[in-house]
Structure formats: C-alpha cells, structure tokens
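All protein chains of the complex are present and in place, except for one that has been dropped.
Labels A and B are assigned to the chains in the order they are written; within every chain, residues are numbered from 1.
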Amino acid sequence: MLSENWAQQIVNVATIGGMYTLVAVGFTIFFGVLGLINFAHGEVFMLGAFAALVVARTLDFTSTAGGVAMIAAMFVFATLFCGVVGAAIERVAFKPVRRAPMLVMLITSLGVSFILREAVREFFPDGANPLAFPSPFQSAEIRLRGVVISDTQILLIAASVLIVIGLYYLVERTWIGRSMRAIAEDRDAARMMGVDVDRVILAAFFIGSALGGVAGVMNGLYYLSIRFDMGWVMAIKGFTAAVIGGLGNIYGAAAGGYLLALLEVLIVALVPEGSEYKDVLVFLVLILMLVFRPSGIFRQAPQKVG
Amino acid sequence: MPEKDFVACQAAIEPQKGPRRLVDAAIAGTAVAALCVAFAVGLAIRQLPYFVVYLAAAIAIALLLRRGPMAGIAERVGAAFGSSRPTAVGVLVLALAAYPILFQGNPYLIQVGALSAIYVIMASGLNITLGYAGLLDIGFAVYFGAGAYTSAQLAVNFGVSFWIGIVLGGLCASIFGFIVAWPALRVHDHYLGLVTLGYGLMMNLLARNLRFLTNGTDGVINIPPPSIGAHDFTRPLILGPLTLPFQANFYYLALAIALITCFVSYRLRESSLGRAWEAIREDEIAARCSGVNARGMKILAFSTGAFFGGVGGSIFAHMIGYIGPDSFTFLESITVLVMVVLGGAGNIVGAALGAVLLVIIPERFREFQELRLLLFGVALVLLMIGRPQGILPRRRARRLLPQEKLAALSLGEAGPGRNARASSDGTLGA
Partner (left out) sequence: MPRNLLWTERLTIDFGGIRAVDGLDLEVRRDEVLAIIGPNGSGKTTLFNLIAHLYTPTSGKIHFGNPPVDLAKYAAHEINALGVARTFQTIRLFPNLTVVENVLIGMNARLKGGLISAVLRPPRTRRQETEAEEEALEILSLFGHRLISMYNEPAFTLSYANRRRLEIARALASRPKLLLLDEPAAGMNPNETREVMEDIRRIHEGGRSIAVIEHDMNLVEGIAHRVVAMDHGVKIAEGSYREVRADPEVIKAYLGSGANASGMPASGART
C-alpha cells in the first residue's frame, strides 16, 4: 500500500520535474552565455502555454485527426513562437546592455517580465482570469499494480526525457553547442577565435526560450488551467533547480529539476500542512544553495564566475 | 604638466568670496525655486493629455540642458549648487513645507505627497545598502513589512504609542536586515540579489501563514493614527489662520522624518563609515587589506538601510490604518530598488527624486490603472538602455582640504630635488 503510494509519487516527480528541468535549462543557458539571470524567462514559459491555447482554439482537431495532431501542432507552434520571442527579447532589450553592470541587466529583465505578463493580462481575451486549457486526451489511465499513470503524464515524461537527450547532442556534438560553451568560458576569447558571438547568443536565447515554451505547454496539459501570472512561480522554481545543478551546467540543471520536484513531493507527503509551506521551503533551498553551495551540488567548479 | 594640474586644482578649491558667492546663492536659490514651481505646475495639471505634453516638455528640456545649446547654463547652475548648497537646500525645504498650503484644496495630492515622503525614507535606506556599500537587496519590502507589523501590532494589541512604535519598528526591521546580512557575507552580486529576493518571498509567505503574528492574509486592521498631545492626526491641521486637511499631518510627519533621513544619510556618506562602505563596493579585498572590517560594515549597511525601511513601513501602516501581506510584495521591493537606480545609486538627492517620481507619475496615470505595470516595464527597459546610471548619478564632491596645509606641503616640497623627480611620468627619456 505504502509502496504503491510512493510509486505514484515518483510518477508525479517525473512529470513535474520534467517541466522544472526544461525551464532550468533555459536559465542555465542564459547565465552561461550572458552571465544574466533572466527574470523574463518565466513569462516566456507562460507565453508558451498561451500560444498553445491559441492553437487549440483556432484549429479544431476533435472531429478529424484527433488528439495527437493537435498536441503536435501545439508543441510546434509554442516552441517556435517562444523561441522567436526569446530571440527578439535578446536583440531588443539585452543586447544594448550586454556589457553594462549586473544590476542594469537584472532590471532590464524585470522590465521585460512586466511587459510580457501585463501584455497578456491586458490584451489576451479574458487574460486576467484563469483560462481552461483543452485536454486532447480522453484521460485514459494506465493502471500498473495500483499506480495510476495518465496518458498525459506518459507523454510529458517521455517528451522531457527526449528533449534532455536531444539537448545533450546539441551541446556536445554541434557547432552551436561548442560555441555556446566557448562563450561561457570567455566571451572575448571566443570572439577572437572566430566565434560569431552575436549569432550564438541569439541562438542560445532561441533554444532556451523554446524549451521554456515547451514547458509551458506541458504545464497547461498537466494542470488544464493557465493564467497570466503562472510564469513567476515557475521562474523561481526553474531558477532554483538551475542553482541546485550549478548555474551554467546544463546537465546539472536537468538533475536539479527532478531533485527539486522530489523535494516538493516529499514535503507535501511528510510534513503536516506541507503544501502551505512547500514554497517557503523552495525559497529556503534556494538561499541555502546560493550561500553554501553556489556551484551546485555536483561540486564542479562554476563554469562562469558571475 | 603636473604643475598646471596643481594650479588648476588649487583654483578649483579656492572658496568663492564676496559678490561671486552672492550671485551663486541667488542662482542656486532661483533654480531650486523654479524647479519647484515647475513641479507644482505638473501636479496642478488635471487633464492627462496636457500632463503628457508637460512630461514630454520636461524631458526635452532636460536633454537640451545636457548637451544642447543650453549646456552652458546647466554647468553654471551646477557650479552654483556646488558652492552654495545650504541656500539650495533651504529653498527646497521651504517649498516642501509650503506644499500642503498650496494644495490645501486637494487632500488627495497632500496624501500623495506624504506617500512620496515615505518612499523617500525607504529609498534613502536602500541607497545606503545598495548605493554606498554596493550590496544588492531585492527584498527591501521585508523591512517595510517588519516595521509596519511591529508598530501596528504594538499599537493595536498593547496600546503602544506610535512614537515608540516607529522606533521599535525601525529596530525590528534592523534585525531582519541583520539576519539577511549573514548570508550576504558569503555571496556577491547576482547571487546576493537572488538570496535577498528569496528572503523577501519567503518572509511574505510566512506573513501569510504565521497567523498568530500577523493575522495571516487578513492583516492588521484599525491601526490607530498617531497623535501629539490632544491633537489627533485624523483631525484637520490648524496653523494659525490656516486650516489644512488632516492629510497634512501625515505629510509633515513623513516630510520631517524624510529630511532627517536624508541628513543622516548625507552625514554617513561623508564620514569614515561612508568611505569604508564605498571602499567595499569598489574592491572588497583591497578594503579588507586596508583595515576595513568588511563583515562588520556589511552588517551595518544592511541594518542601517533596513532601519529606514522599517520606519517608512511604520508611518505607512499608521497613515493607511491597515497592513497585510499584500502591502509588501516582491513588487514593492522592486519599486524601491528602481527608485534608487532611477534616481542614481549613491546620490541622496537622486534616490529621493526617484522615489518622488515613481510615486507621482503612476498616480497621474491612474486612469490607466490597468496599463500601469506594462508602462512601468517599458519605462524600465528604456531607462536601462538609455541612462543606466540614473537621472542624477553620484558625483564626487570637491573636498575643501586644509588650505594652509596643502600650500605648505606643495611649496615646501617644490625644491630642486623634487622638481627633478617630478619632471615627468616617464617622458624624461635618458
């Protein structure tokens, strides 16, 4: 009985952790190439969910191709949309302040965050209220010795694992990954060695933001409700996950996402009134990590000294 | 070349005498008065379109003064400010004191004035932490909340007078500053910002959940207003023939404390403590090796800044009569942070100006309540791209050093041996 309960919790951890991971990877990439904590990233995540909602409302798949096509369309559109938005943010807002002091970049990203959130609240139809997110599945459930896994969860877990693997190839095997790592080491040296820094940073923002968008769609599919201010909480959690893994360390971010989800689930399960104090704990973990293990739990030297 | 520099430098510190000094005082006084009038005009404009025109004109004039044909005027006025600061401050204080009298028909504007003064207190506090010591604090609302809750709960539950409560509120806020200062000893820059941000969010959540201390999300209501003797702050303020709306009580209270705060913060900056803070901001390692107790000074910077945050919160709670978790959110922390950066970190007048602008301009756009945060975001991005150092960046004051000493040293040392040595910076050749 208890063990089944735990197995159930592990499935939940895998689902939520996947979302945290995708957001955390974005934070870690931005920090790597720009030394920037991008507060607007949570809002890009939120935009992903809204972009998918637009797709669902525009295209009616229920009668024809059904759920799979609809989900594919949602993911593709949200990914591209968020990627483009992220790249645009980089060009318009961050590029002019790239060499400015840390505080200036931080406030710029806060400004962008306000703009995106408020724009959705103001201009999206009924944007100030929670909006129902369509579920393309018939909520089929698989029961494995008492453990319930919905088809949505299977999709989300599989998608996040696949994306992390894809990311591995991108970072290790492609020119863009190599350039990103080179810039993270030393931007000026990378430029002198012929890396097109502007283009790589732009690409990094596209990739990081696109992953944030994917997480946004997942969040919508999982909770079936989205809201203009959902980005903020996710930003804190994704960021905390990135810090747990060590800012700048992409694999660390992936591990950090799942660890943070595990921690949350444990708190809710073990502490009375745990759900009320769940977020307090997340902040506490964030603070303790930053203070005592700023380079993450993997003891690796920080890849970028802020 | 060094000789020339030296002469120029002596001329610059020569105190202005006689008529020149009077002219300077007149220029500085007039300039302040003119700015105050311009500001009052802006407040008096009721229709929004006109106000937008007014804002645009103000920005245009400011830009023209910076590099346009009027740059000479700006320079002259700046020099006058430098030499006759007391006059400028005097005129400004008079104008601020006259404000409720001028707008006595509009209690709302007086209330906005009081709110501005409260934020001036808080921005000055953060200016010590961020501007002087360079410690990024994105959790400043914590101190505001600590001060507000402390004096509110003391007044509501134990009938403690506001005048004691405000001091205890400030001290309690200092303790919260002290707490966050400990991790701050280990982390820097971004990381420090995030630690303080997490601290702010965590304290806000705790305020929502620890009902026995804070009444949870309901907050503390019916906080009694301050009083002096028999004069209750919710009664109109009678000054001789003048009867000012009750908001003027709070305005003068907040203004007085804001002026004290600015004075304290000025004195701190000009003291050995201020120097030590700035040294830590510039290079912590070098400061430590030069005898600066960086740990102690950082803790002091956080506690002192937090104290003023608490004082501001305390006044706010007793003015509004209510304090709850929604009064000190992340947005509040950001607002105070932006006030300091907008005005110019390290500059006292800048931080105060930033606070006033960030209270008044959004109030003027109340018709666009819905779009306020959106416009705020746009303004932030434009500001950071266009003028990241703030409206009035910190300028180093010219120190008036002991003249005789300087003269004695330079003349005494200008003997033949010295001249040979001082002849070049490596251009001597062989």
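To be clear about the criterion, a contact is a pair of C-beta atoms (placed from the backbone, for glycine too) under 8 Å apart; a residue touches a chain by one contact, two chains touch by 3 or more.
This is a predicted model, so every value here is computed, not measured.
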item	value
Shown chains that the omitted chain touches within the full complex	B
Options B:159, B:241, B:291 or B:386, residue touching the unrepresented chain	B:291
Touching residue (missing chain; options B:195, B:220 or B:300)	B:300
Contacting the left-out chain in the complete assembly, out of B:192, B:276 or B:299	B:276
Those residues of chain B which, in the complete complex, touch the missing chain	2-3, 5-6, 9, 12-13, 263-264, 267-268, 271-276, 278-279, 282-283, 285-295, 300, 304, 394, 396, 398-399, 401-402, 405-406, 409-410, 413-414, 418, 421-422, 424-426, 428-429
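By definition in this document, only the chains that are shown with their structure count from here on.
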item	value
Chain A-chain B separation of Cα centroids, rounded to whole Å	37
Of chain A, residues touching chain B in the complex	35, 37, 93, 96-97, 100-108, 110-115, 117-119, 122, 236, 239, 243, 276-277, 279-280, 283-284, 286-287, 290-292, 294, 306
Residue ranges of chain B in contact with chain A within the complex	136, 183, 186-191, 193-195, 198-199, 201-202, 205-206, 209, 334, 337-338, 341, 345, 370-371, 373-374, 376-381, 384-385, 388
